[in-house]
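All protein chains but one are shown at their positions in the complex.
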Amino acid sequence: MSSGHHRLLWSDPEIGSFFAQDAEVEGFLRFEAALAKAQAECGLIRVEAAKSIADACESFRVDIERLRAGITRDGMIVPDLVGQLRETLPALHQESLHFRSTSQDVIDTINMMAFKSAAALISGRLNQIVAQLDRLDRTSGSVPQMARTRMQRALPLTLSARVSAWCAPLQRHLHRVAELESRVFVLQLGGPIGTEDSPWAKSMADLLGLGVPARSWHTARDLPSELASWATMISGSLGKIGLDIAMMAQNEVGEVKIEGGGKSSAMHHKSNPVDAELLISIARYSACLVSGIHHAELHEQERSGSAWALEWMILPDLLEVTGAATLHCLNLLKRSTFMAGTA
Amino acid sequence: MSSGHHRLLWSDPEIGSFFAQDAEVEGFLRFEAALAKAQAECGLIRVEAAKSIADACESFRVDIERLRAGITRDGMIVPDLVGQLRETLPALHQESLHFRSTSQDVIDTINMMAFKSAAALISGRLNQIVAQLDRLDRTSGSVPQMARTRMQRALPLTLSARVSAWCAPLQRHLHRVAELESRVFVLQLGGPIGTEDSPWAKSMADLLGLGVPARSWHTARDLPSELASWATMISGSLGKIGLDIAMMAQNEVGEVKIEGGGKSSAMHHKSNPVDAELLISIARYSACLVSGIHHAELHEQERSGSAWALEWMILPDLLEVTGAATLHCLNLLKRSTFMAGTA
Amino acid sequence: MSSGHHRLLWSDPEIGSFFAQDAEVEGFLRFEAALAKAQAECGLIRVEAAKSIADACESFRVDIERLRAGITRDGMIVPDLVGQLRETLPALHQESLHFRSTSQDVIDTINMMAFKSAAALISGRLNQIVAQLDRLDRTSGSVPQMARTRMQRALPLTLSARVSAWCAPLQRHLHRVAELESRVFVLQLGGPIGTEDSPWAKSMADLLGLGVPARSWHTARDLPSELASWATMISGSLGKIGLDIAMMAQNEVGEVKIEGGGKSSAMHHKSNPVDAELLISIARYSACLVSGIHHAELHEQERSGSAWALEWMILPDLLEVTGAATLHCLNLLKRSTFMAGTA
Partner (left out) sequence: MSSGHHRLLWSDPEIGSFFAQDAEVEGFLRFEAALAKAQAECGLIRVEAAKSIADACESFRVDIERLRAGITRDGMIVPDLVGQLRETLPALHQESLHFRSTSQDVIDTINMMAFKSAAALISGRLNQIVAQLDRLDRTSGSVPQMARTRMQRALPLTLSARVSAWCAPLQRHLHRVAELESRVFVLQLGGPIGTEDSPWAKSMADLLGLGVPARSWHTARDLPSELASWATMISGSLGKIGLDIAMMAQNEVGEVKIEGGGKSSAMHHKSNPVDAELLISIARYSACLVSGIHHAELHEQERSGSAWALEWMILPDLLEVTGAATLHCLNLLKRSTFMAGTA
């Protein structure tokens, strides 16, 4: 998504920050400190080691150049970050760091924390959109409009019916996210080959604000898929609102007026339904991306480097554009005035 | 999926039958009879009319050529089928047929009945696979194998760990289908523009074995999307099993032997892991198809002919290949013997 | 694509026939006869053997039940078909059948012959569409219409400008297919592991109406991908015509009237732009399917059963729906009358 300044159009700065480089390193430090603390509670490592690790995490400053070399070599951040952090520890406690864990535990857990934050933000915005639609229904629900089926005039309806059709799926998305809570937003802690049975998992998960899965999900990627499907359904529902409003904003239809519409460089009389269009673009982009997340379910054996990286390439983007869609939708509804059509 | 005889490889005759031409006409008749019965109970139409419609549905014989002409003209089966059925009614009751309903109510409801049947069948097969995996764990769980991460030998594990990794997502899919039950497998009954408030909906839904949605979902296509995501996740989880077994069946790895493997036309010593490969093919095919279902969420206004037809093109196929995957998986597990590897 | 009677809406009977079961068996027989004839010319097998094989191919009657069992076991038609055909040969010539060939040579070549026929048919229809558009331009090019950018009225234009915008990509597609001719529509003849250097290839290719590739393309699947991209671009260009006409057919816009539009089961005043909508559906379906063909480029080693079957699942469908789109477009243009808009 390196499309010059245009990238702004499908960015969500808050969600973007969850997946930023410093958030990733911060997530790594939270993981290692929580692992050590939970393992110390279980007596697996010494309490002083956990304390020392916590201190080291507190004061850690990453060497970016070295990290980048590590990523290029290892295909991921963890081996080098563990190495960098370990060097700051007293020799005595070095072996207690990252103990019985593995890179995938770290990365999946970091990502899941960010996913959970993103889902919470998106859900909050969905609630705002629902509230905005409720207000719209109260203030303008009786505005007469023309139902169109198959792009042809059908029968009269009121705006209220449209608002209600827009709202219903959003409310279902809010129910669905509750199901994700315990099933998807969970710790990863399987150890090198995903088989670790970790008595410290519950304590560690609590520290990180995650649930505990029945079993490590190193290669059971239905969890990312379910999240991705949820996000894509949201983009789809918001895209439908965008498409409707763009259709209603056609000059000949005139069932909505959007304040502050986009300017044209050549035709000064125009007012383009920019937010509405972007809702459509994002819905289609998401519908393509989600396919890749389903492909990424095909892990061979105990870990697929290729399927795993495919997830990294897609899921943060998918959540960010979904977030951007919620922003465009809020903006669009705020600036839209609905009215009986011109025809 | 007109690929000559090869089509057999991704067919599921049972699921295919739910979407066959006669099942479609049968579904239409069930819809109209249930609508009339429920409306008669509410006093909306006369009881004799409902009785007459029920009789007509019972004895109806479709004129296929006329239906095909109707489909070509109308883009769907309903206008002509209603016309054909109406002609068999006494003039007195003709207006009571299809009363306050619309084509989309019929087609979405027919499809949802078939979707529900398909999901039940797939769920039953998932339960069989889980049982088969449980048996495998009891009989062979202690077989030593080699974990491989990123396609490299990692550490020893037992078959039990692999079986457990295969099982966990299947069990989640069985939980998810319970959530679909009330949210997705619901009647469609919105009338011409989706705004009908139908007191007869509950009674009608009961007759058809479906739930009642909060509101008609003519343009709220998160319901088909949620179902499609569920099916695609299943294909993905089964594809992962196929990929694992294909990897384990490599001659140099030798952790599984598949009885009755596919023959080569040129190399008679070979035994090809056909079912395992097809699990992979189906997973990838599903991952592509599901994208189209998400695109189909973008209905413009009160009904999109194009988005709706896109669903018809995809969702029956997606469910059928998912069903085919369950069959291949059952067959593959039945014929696989796991062992310590050759290396 | 088992969606009951609705399947009719995206069928192309002619292209469907190229991929039908009997065409597949017929293609197999053509392959084996041509292989034997060409090898006899090179002195690789005896002339009498080739003659005997030709006779056997002429009189061959497939045992369908046995073939289906073979497909289920082998994952493809060839081992059993070779077996069935060989049994009809004198013992003396049995080893000359399918000599130094392999299943993939057969199936890829059969498919490529069908692909070439489908591309020729589609190209012929594109030429008809171009001719129809030329006529439209001559008869109605001066009809005034309103250009709309970003769904807003922009500036007046004439129908001629629209026709010209629709035509230009179609003419490029006709140029592209000429490039496919020598690059894509080629024989497959690599032998068991794709390494055969076959002096009889040229002669055999001539018999089958195909070109000769620089090297066998068992695992070089850019050839199917290039064809699939071509078909998808065509669906896209026709989908754009459909989208335009559906937009122009909106009652408030009124820039086109489509004769014999689709009926509604509930609203008798409506005339739905069925062909236009289906052009959009097919374009989006194709855009999803083509993704799978690109995934199918990832053959592992000398043949991937899973990637190969993925192609079979998609490419015949993709070509058939593209063919269906050309039919819908021809029909749509024939029935459309363009006019100055109502606004």
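So that you can tell them apart, the chains are marked A, B and C in the order they are listed, and the count of residues begins at 1 in each.
Quick note on the criterion: a contact is a pair of C-beta atoms (placed from the backbone, for glycine too) under 8 Å apart; a residue touches a chain by one contact, two chains touch by 3 or more.
Everything numeric in this text was worked out from a predicted model, so none of it was measured.
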| item | value |
| --- | --- |
| Among C:S304, C:T322 or C:S336, residue touching the chain not depicted | C:S304 |
| Candidates C:P169, C:G209 or C:G254 - the one touching the absent chain | C:P169 |
| Residues belonging to subunit B that touch the chain removed from view | 148-155, 246-247, 249-253, 262, 264, 267, 270-274, 277, 288, 291, 295, 341-343 |
| Hidden partner interface residues of subunit C, rising order | 75, 147-151, 154-155, 157, 161, 164-165, 168-169, 171-173, 175-176, 179, 183, 192-195, 213-215, 217-222, 225-226, 229, 232-233, 236-237, 239-240, 243-244, 247, 280, 283-284, 286-288, 290-292, 294-295, 297-305 |
| Contact set of subunit A toward the excluded chain (per top definition) | 1-6, 8-10, 16, 19-21, 23-25, 67-68, 71-79, 82, 98, 101-103, 106, 191-192, 242, 246, 260, 262-267, 272-274, 277-278, 280-281, 284-285, 288-289, 291-292, 295-296, 304-307, 309-310, 312-314, 316-317, 320-321 |
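Methods note: only the chains that are shown with their structure count from here on.
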| item | value |
| --- | --- |
| Interface numbering overlap (same over half, different under half) for subunit B and subunit C | same |
| Distance between the centres, which are taken as Cα means, of subunit C and subunit A, whole angstrom | 39 |
| Distance from subunit C to subunit B - Cα centre to Cα centre, in angstrom | 27 |
| Junction residues of subunit B, two or more chains touched | 192, 280, 284, 288, 291-292, 295, 304-305 |
